[in-house]
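With one protein chain removed, the remaining protein chains of the complex are shown where they sit.
== chain A ==
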């Protein structure tokens, strides 16, 4: 039973945490692609920007959270989402819109977004420094230890406060996005534009409005993902940048342009990563006596070492591109 608890802590919870963050990130990437038809590489640094805004706001008003019983960072999150959404709309106006007006090829937009990502990263470093900082300023990260009521189980299930908030917010984002895309007039227009931009224009849909709405949503979601990631670990200027690959892998696995696919893809990549670095030897321990010696003696049976975790999304990405380029949900080919 202790082994099972170990599995829950290290795979179920850890995988859900990683998966949730990838999912929220990938939804943003996929929405931007479905409306503007380019891979937006600056998405990860928009996530960092959101977390950075939370850091600034938390530092400015440290006591606020205690008043409502939530971490201050979470109380500041809505404001950070607004600021990140404004940044996203501003970046579009300043950099992508002129490119679109020239009718450039998508690859030019992609390179443009690489420039934006470097610029954002530089700016954040300039003000935040390069070292890690906790978003818990003068507060304690709550850690919940749930002991299981079984005999012989000594290890508790461990889950932290930001992880619980992450699950709740991920669920809320998915439900909110679903309702927005399927029930609201703007959401449907967004799907219409993703389906057939010319016909959307011919129906009287103002495509500039849809583009702006897309950036607002992408920016807001990026702020959520970046903040929750930084709460789970610590804030660093390059934290989200290293998630760029898994997030794109998630979007492609799910089928580019498919919000639900991106969510599924996020969890697929997240769990694949956690399962690949999980030490399976632990689960074999109870059966040690009935196993062949070479298996029973093995100390570490992980597929890859934690330090090589990044190869997993890489592998999934390549495999999907080779064998199923449209992704699980039949998306577009980047």
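Operating definition for what follows: contacts are C-beta pairs under 8 Å (C-beta built on N, C-alpha and C of every residue); 3 or more make two chains touch, one makes a residue touch a chain; residues count from 1.
Keep in mind that, in the parts below, contacts and distances are computed from a predicted model.
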item	value
Identity of the absent chain, which is to be given by its UniProt protein name, from "NADH-quinone oxidoreductase subunit H", "Dihydroorotase", "Formyltransferase/hydrolase complex Fhc subunit B" or "Branched-chain amino acid transport system ATP-binding protein"	"Branched-chain amino acid transport system ATP-binding protein"
Which of A:51, A:89 or A:205 contacts the chain that the document leaves out	A:205
Residues of chain A in contact with the chain not shown	185, 188-189, 191-192, 194-196, 198-207
